[in-house]
Structures are given as C-alpha cells and as structure tokens.
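Structure incoming, see below.
The complex appears here without one of its protein chains, the remainder shown in place.
Labels for the chains are A and B, by order of writing; each one numbers its residues from 1.
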Amino acid sequence: MNAVKSIFRNPPLLTFVLVALVWLVAGLTLPGFGAYGHLRYLLELAAVIGIVAAGQTLVILMGGIDLSVGAVITVTAILLPLISPIWDPTGLVGIALALAIATGIGFLNGAGAAYLRVPPIIMTLAMATFLQGLLVVVAGGSAVTVSNPAVILLGQARPFGVPSGVLLWLVVSAVVLALIHRMPIGARFLAIGANPLAARLSGVSLTRNTLILYALSGFFAGLAGILVLGMNRQGYVGIGDPYLLTSIAAVVLGGSSILGGRGTYAGTIPGAILLVTTTALITVVNASPGWRSIMFGTLILALLLISGREARR
Amino acid sequence: MTDQKPLLEARQVFKGFFGNPVLKGVDIALHPGRVHALLGENGAGKSTLINLLSGALQPDSGTIAVDGKPVGRFSPAAARAAGIAVVQQELSLTADLSIAENIGLGAFPRRFGLIDYAELHRGVRNVCDMVGLTEPLDMPVADLALGRRQMVEIAKALFRRPRVLILDEPTSSLSAHEAGILARVIETLRDRGTALLYISHRLNEVQALCSHVTVLKDGGVTADQSLSGIDGEGLVRLMVGRETGDLFPPRAAANPGALRINVEGFSAGLVRDIGFSGRAGEIVGIGGLVGQGQEDLLLGLYGAIPARAAKAEVSGKPGLPAHVGSANAAGLVYVPADRKHEGLVLPHSIASNLILPSLGRLARNGFRDRGAETRLIAELAKRLTIKGDVARPVQALSGGNQQKVALAKWLPLDPSVLLLNDPTRGVDIETKREIYLMLRGFAAEGRLVIIASSDTPELVHLCDRVVVLREGRVAAELAGEAISEEAIVGAAMGVDRKGTAA
Partner (left out) sequence: MSAVSSSGWLYGAIQRRRNRGLGGLYLVVAAFLILYAVLFPGILSVGGFSKFTQNWFPLALVTMAQALLMLNGGITLAIGPLVSLGAVIAATTMEGVFGVPGGIVAVAFTGLAIGAVIGAIVAHLRLPAIIVTLAGSFIITGVALILLPRPGGFIPDWLSNMLAGHTPVAFLLLVVVLLAWKAFLATPLGLGIYAAGDNPVGAFRSGVPVERAKIVAFALSGLLAALAGLFVAAQTGSGDPVIGTPFTLNSIAAAVLGGVGFLGGKGTMRGAICGSLLLSVMINVMFFLGFPPVAQYIAQGLIIVGAVAVPELLKSWRAKR
C-alpha cells in the first residue's frame, strides 16, 4: 500500500509505471505491438518529442512557456536544406548554421521577455506568428528535400540496431538532467520559477538566466527540427506544428508544475513515450480524425487528473 | 458584562496540516463589549485559530459556536452572515477596483440583482469617515500607499457592521497617527457592544486596548485571564513562559571604522537627493512613517531598483552597484521585509534556500559540489539554531525561523554591509532577541549593519545612529544620547517638539 502511495507522490515514476502498463497490456493484446521494430519506431517518434520537450521542460521549470518551438522546428527543417553549403561534404556546417539560427530565435524570445518585459507566452506566440509569415516568404510554401548527408545519417542510421535519433535523445537527456540537477543554473531556474523576486534579491540574474533559458529552448527545438528533417527527408511549412502541444503535454504528463518551480526532465522522458504510445494506439483502432482528436484530448485531461494536480493556493 | 453569553467561541478545536497538529484543543470565547487579546509567538497557531473563527478553515474536531449555538459547516459567507468580520494581516483587496467597491466586496447592497451604488456610497462614506479615509471613494486601491490600504481593509470590516471583529496585526503597516485612529475606533466599537479579538506583537498596544488575554503556545492555551494588573513584563512572561531578561543586547562602545558607504545627492524611487553614510562596525537605523522611502533607500544601495547619486562610494569603490550581482560582489546583502514574497522561495526546501546565493561559489568545473553544499548547510543551520530536517519546505517553518533562513543564506558570502528591511516584523520575541544579538555581533566583527524599521524601540535601543526619512528626504539624523522615541516620532511626523506628534 505504501509503495503504491509513494508512486502516486512521485509523478515521474507514476508516468513511467503507466508507460510500462500500457506497453504490457498492448503488447499482450495487440498483435505486432510488442515487436522490436514497432517499439523501436515508437521510441524514434518519442525522441523528437523528448528533445523538443527538453527545452520546454527547462522553460516551464522557470515559470515560462515556449509557444514558438513548433515554428522553430519548421524553420530549421526548411532552412537547413537551403543553407547547407555545397562545398561541405559532411553537412556539419549546415547543421551548425541551422542550430545557430534556432538558438538565435530562442535568444530573441529571451531578449523580448527580459528586456522588453513581454510575458513569455505572448513573446513566443508572437514569434511563432512572425516566423510563420517569414517562412512562407522564404520557402514559398513548397516542400524542400534534404540532401545534407549528416542529416540523413541522423534520421536514417541505426548503429547496433538503435536509431541514431534515440541515441541523440539519450545524450540530450543526460545533458538536461545534469543541467537541472547537477549544475548551479538548474537550481537557479527552479528558484526563479518558484519566486522570481526572491531569486533576484538573492543575487540570481533574471536577465542572464532568461536569455540562456530561451536560447537553450531554441537550440533543442532546432535539434529536433534537424532530426525530423532527417526522418522525413523533406521539410515543409507546418512540419513542426504537432510538436508544440505535444512538448507541453509531455512536460505536464511528467508531473512538472506548469506554474514553474517544481519538476524534472526525468518525468518528461516517460511523458513523451506515453504520448507517442497512446497516439499510436488511437491510430491502431482506426478511428476517424474527429474521434482521434477527442481521444487525444481526453487522454491528456485524464492523465492530468492523475498526475498534474496543482497544490492548493 | 462578563456574565453575558459569548458571541463567538471555539470549543476544544483541533486542526492540523499535513499531519502536523497546529491547534491542540483550544478554547476561546469572545464576549460583547470586550477587547480580547490573542498573544503567542509566531507558529503558536494564532492565524489558524483566526481562520477557524472566520470560517476560512474547518476544524478537524471541536466546535465553533455563535451565540452559544454550535454551527455545522462554517464558511466565510456563513461567518459574515453571523456578523463576524476579520482584518487579515494579508490584505484582501483588489488593486484595480475602487475603494468603495473593495469595501463592499462580498457584502454589496443590491437592488434588482444589481449593486446599489447609491446605497453602497452612503455606507462606505460612513465607515471611511470613522477611520479617517478622506481619499475619493472612486480611487483604485492600487493608487494608495500600504498604510492607507490597511485602513481600507479596516473600513471593509467595519462596513459589514460586525458583532465580532477580529484584527490580525492591524497596525504593522500603520503610522502612529493611523494607529491612534484605529485605537479610537476600537474603543467606540467596544462601547457599542462589539466583541473584539486583537492580535499584535506590540505589547504596549495590547496593554492600552485590551482587557482580557488568551495566550497560545505550541497549539495549546497557556493563559486565559483578565489583563488587569499585568504589566509588560508580565505579558512577556505569559507568552514566553519564563523571565526574558532584557530584549536588547547591551550597546557596545561605538568605535566606527572605515567608511563603507558614502553617497551624496542620492535618489532612488521615493528617495530624493539625500546624503547617507555608514562606517564599519556601526548599526545605522532608518526610521520614519511607513512608505517614506526607507525601502527604496535600501533597494537603491543594493542595485535592485534604478538609483543615481551625485557622488557615491560603496565598499571603497566609486559608483553605485548597477545590479544585485555587483552589489553582492561588493559585499552588500539585503534581507527584505516581506520574507514570504521577496526573501524566500517558499515551496523549496530550507537547504535550497540557504544555498541559493552560494551556488556559483561552491561549484567546481561548472558542476555543483554536493558534499561542500551539505557541509555548508549543516553549518548554517547549526549556527542559527534552525532545528529539524533541512529538506522540509521553508514554508513549513514559523515566521521567526523563516527570517533566520532569509538572513542565514547570506552569511557564507561574508558580507561587509548588511541591509535589513524590518527584520523583526511578525517575529516572536525569542527570535527577535536572537536576531538583535546576531546584529550586534555583526557590528562587533566590523560589518556595517543598516536596518530600516517600523518598530521605534528597536531603533532606539539597537542602533548607534538613526536617520529619519520623511517624504524621501532626511528629516533628522540622531546619534548616541539624542536617539529617543520622541525624537524619532517627532521627526517622522514633521514636528520639532515632542508631544504634539502622538
């Protein structure tokens, strides 16, 4: 009984147990679900959400929200093929440029929030709107095919049978977990998320941390954009849209407080897997788009009821 | 008078939060026409008892009785219907609504389902006259200073024509003048037969106004008796349960050292063009009525709000700190008055709060050194006698212990200048003494302590020098024998001679 209680008190663990249960039940009842290839495919999809949600987790821990991650993914996926220089056979220069642009966009978000005092939800929403317009001007609305070898390698290669996207996710997870739990900046993010004024008067610089934070979120969204591009081999307007809501949902499912100051990326990881799994199950039952949408919404709501309850004011 | 039935009483109420009992079988009875004092150190359960009496919380067991009849589920609405009004320590006002709408909120007179603004105006005018609120009634509360908002809060309680009025630290942000008005209001209500419950840390107010006292200690009642024949010493003994000795440590022989802070033509927020200086080893007090720029002076020196000065030297370097980081680097630290909102990250652990300013200093190669952090936290907890598990959230601590955490977190930086804003507000006597001792110790170690305070005895007995601010300017600078309550209050009120101010 106590073990059950402690699971309910530990949202990351709760989410993880839920994933295990869903995989177990689905694996036993649905033919093909438990196959290695299928599970690997699920993890590959979860990797993209997980990487976007890495930035989103940090932002939400600090009490903000980044509504521009979808647009940043799209920007990266469309610009990368266009800006990868032909003289570079490895394709790494293109990746570096694309990541720099994504980080720069995030930095601009941070600058708006820190210097112009625009609330992050507005700043990032406006940024998303702005980028949406800019993209159509740049790309003209047509899809671009990628030929950058490094990107294709990232999206398609499977060293030792493990998709390289999943490996990238492992690296990102290690970095983000260390950042939150092992580095001063993580503690500062959490302090700002819980009480920005007290943090500032304790010598924590809001400006500096806000800039770093949103730049990081932009960076991770850019990384996810490159991965998506590699997996799809094509970039088009709207490719990043699904990842905005799923990244926020993954963070919330992982038990982090949407109000900031409490949570961990350790919850977001199973949160991302849970999202992908249930979306896959919804697809399996072959429902119409309307029913799929209803199921997805109900799912988020139901999981929120279990894990995401906010403490009383 | 005492044979009358109590209007409101709590009988053997128990209440706990998250398994921690806060009230353990408390009885209290409020009689009409009597001002009843509720005393107790912070964390003794006073706020919880008030919340039970006003319906904001439900007791775990025991009953709340109105007019001798136990009530079932008590809600704020039911309490209001029973004629109970509370002036809370934390204001219940809505910044963007007008004074009148705030006063009427939750008790609006209605006509055809709409708010009857004409009726509201009459009622509000009436109570505002009682408490001396002369501001236009259509003015948004956001435009009022803190002390005036407190008066609106009091008017709001009076508007409900209470039979029982509970006042929780009503004078903590009031000027002496406003506190005087409040005292007269309380006396009027008492004579009209209202039952009053008065909570304050200022014992002279309790002595002047109250006739009966209930003392809470660790969730139980330790005294429930008449106040006649009990002096200040006696009150303190009732609260602490033993002799306290002198609250203030003896003043050391003043031998100020090097100039640590020296500003001329300094302006920040409300502060306009003042000169200010402090030397190592000094305790400098900043006095004045509420909201005369005391906080802005500290924040300006700390780099937390924009400030400028014609000439400035801080810790031997020219110029003011541009932001908090550079102030910390120059050896300045700041302990805010509002520890819940400004001083502490409440939901985080005691340990996280203690370590926050030292995070960067303790890190090695960019990573946190858990061993060093644990050692430092243990040392700080020991030095400030913060008992128990440091992994508890800091909001679980009493006010006094929270204040200790807010102060202790700065010690690892070895600050040369401590800026303290009302460090003993809402702090129990025992912790107050500890804090005073600590501040004296800091001065003896050659640090400069600058303390803004609303508690005049504190300025008189603790400080080597007192600067009184009035409307953002220095109204008086007192040192040594010249520091007296009369001199401080007089300068704060803008009168030269004592006596005319009170």
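Here, contacts are C-beta pairs under 8 Å (C-beta built on N, C-alpha and C of every residue); 3 or more make two chains touch, one makes a residue touch a chain.
Remember, it's a predicted structure, so these values are computed and weren't measured experimentally.
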| item | value |
| --- | --- |
| Missing chain: touched chains present in the view | A, B |
| Residue in contact with the excluded chain [from A:21, A:83 or A:122] | A:122 |
| Residue of B:71, B:139 or B:183 in touch with the missing chain, whole complex considered | B:139 |
| Contacts of chain A with the absent chain, listed as residue ranges | 65, 112, 116-119, 121-123, 125-134, 136-137, 245, 248-249, 252, 258-259, 288-298, 300-301, 304-305, 308-313 |
| In chain B, positions touching the absent partner | 54, 56, 76-77, 80, 86, 88, 90-98, 100-101, 105-108, 110, 113-115, 117-118, 120-122, 125, 134, 136-140, 156, 306 |
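Here is the rule we use: only the chains that are shown with their structure count from here on.
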| item | value |
| --- | --- |
| Centroid spacing, where centroids are CA-atom means, of chain A and chain B in whole angstrom | 44 |
| Complex interface listing, chain B residues touching chain A | 302, 304, 323-325, 328, 334, 336, 341-348, 352, 355-357, 359-360, 363, 366-368, 409 |
| Chain A - residues contacting chain B, complex | 178, 182-184, 187-188, 190-191, 194-195, 197-205, 261-262, 311 |
